[in-house]
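What follows is an incomplete set of chains from the complex, kept in their original frame.
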């Protein structure tokens, strides 16, 4: 879920924007140092893929659909630094081309989705040895982390009070995160069957 | 087998450009018809419209039953579509799953479905490929899997969009043989004019979304001025002298 | 997916389309900052005057740009679900302030409208060019431009896959539906990897060695 413009106040906008800008600069620096030439088109195509995934309504039954972020998947495939960079690129494009999320609230959205998914989610995934449970736990916990962040951002902006914001966001992000974990698991299973060398890649 | 009837069928792209312009057409049950025209003539749109996959205006009647949104699903059970690019049709982890996909909607139980799939795979001489991933097959093999998915459905109507594109002469020959073995009403859209001569006696010349001519394939394709006017060329097999160097 | 034309009005011709991308990006940014943070401070207690003036100006700009209004309105409505959520939660949590909610929803609608006007009057590649003139990191720009270019292909591919699914199976539902879609996405992922290899070969043939100017 992308926060549109108009819901965050000046301090929150500046703080989230600042943190995201620093994180982006750091990931760019790290990636620039380690990147191999053949990874450049790959990153572009994966950004395209993540962009498409985020626009794609995933039907989960009873007439509802959710949008995945792809952060966990891309971090597992290409590592969290490249993952964060790609997520940021796609979030910027989503704001500019599809108005999913605002331009000034981009910083907050980068933190809530790219930051949480690529660093917290991926970190948890690496901590737990069993892949099946690790993905589901990573999905769920990063959902909760996003909910915490998002409700603080909204509460500090005076939009909602913290407890009701957290309850609402937990419901939305928690469910999305859980499903993201499950679907990421399915995708990795598919890759293992069809193109196993991808899953054994970096990370 | 089923007849197909189109009445004043039109279709516009979202940018307003007309892809099909008041098409009237009657195809008899069991007929084989080629759809010919330059790029952008509307061949693919016509096939998609017949399958109810794009929102066209006008009437489509399958076996004299008008296609309505409600009935689309049911009518599609009697149809197969071999899409232009095999990758459009193949997305399951194994070939067998791809061929079986959707067979359950034809009221086949799983054993029957698997049996049908195996049968179809052996018709296209891909026995033993069932557990492979389509992704690792060659282009020609993937094409054959697509044709097998259509054959397994044993549909009354089968629509082919450029089925020999990118095939080598042998793969193309294999397709021609399979085509002759198939039953039902068949429509074949292609740029390969020699293929038209070898598969369909009757053809439709389409250009700018309109039907220019319907009739005997050799006669239409042999008309040099007509071909030139529609960015096509008389196929070599219809000219009397070999190409000289 | 019906996203095949993302910046489809960006190549129209109008005085707004004719402005330089640099000016338009600056103006958009300035307008957003003013709208979201400036107007509430500058025009207290008559914030409505500020918002109305802003709305008038942006609608005038939209009119001059000749971008179809129905498009702008329907796309702006994208922001409504989020607004409704906030309003509803606030309502039930008891600290509901009607004027504040209206103000917030108006601000978000106007800001999405502003952003939409930028993207419908400036081709994306022009925005990219401008960003690189402003010395945005090259890696960032190159990923963005690849993303833009290949998104159209992917969107077309997923549309084709969905069509082929409908042809054979109009009524996939429930669990099976999730599995079908997961397979589709996974297959596209595999193909994207391979496309990246081929693109790299094509880049190498034209002298690409890894340093992108």
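All chains are identified by letter, namely A, B and C, in their written order; residue positions are counted from 1 within each chain.
Going forward, a contact is a pair of C-beta atoms (placed from the backbone, for glycine too) under 8 Å apart; a residue touches a chain by one contact, two chains touch by 3 or more.
Please read all numbers here as calculations on a predicted model, not as lab measurements.
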Overall stoichiometry - one representative per chain kind is placed in view: A x1, B x2, C x1
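Following the convention adopted for this analysis, only the chains that are shown with their structure count from here on.
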Central chain of the complex, centres being mean CA coordinates: C
Chain A and chain C: spacing of chain centres that average the CA atoms, whole Å: 17
Approximate Å spacing (C-alpha centroids) for the pair chain A, chain B: 42
Separation of mean Cα positions, chain C and chain B [Å, integer]: 37
Sequence positions of chain C contacting 2 or more other chains: 183, 187, 190
Where chain B touches two or more other chains, by residue: 93, 135
Chain C residues within the chain A interface of the complex: 1, 3, 6-7, 28-29, 32-33, 36-37, 75-76, 78-79, 82-83, 85-86, 89-90, 92-93, 95, 104-105, 107-112, 115-116, 118-119, 124, 127, 137, 139-140, 142-151, 153-155, 158, 173-175, 177-179, 181-183, 185-190, 192-193, 195-197, 199-200, 203, 208-210, 212
Chain A to chain B touching residues, read off their complex: 190, 193-195
Contact footprint of chain C on chain A as seen in their complex: 1-7, 9-10, 13, 28, 31-32, 35-38, 40-49, 51-53, 55-56, 58-61, 85-86, 89-90, 92-93, 95-100, 102-104, 154, 159-161, 163-165, 168, 183, 186-187, 190-191, 194-195, 198
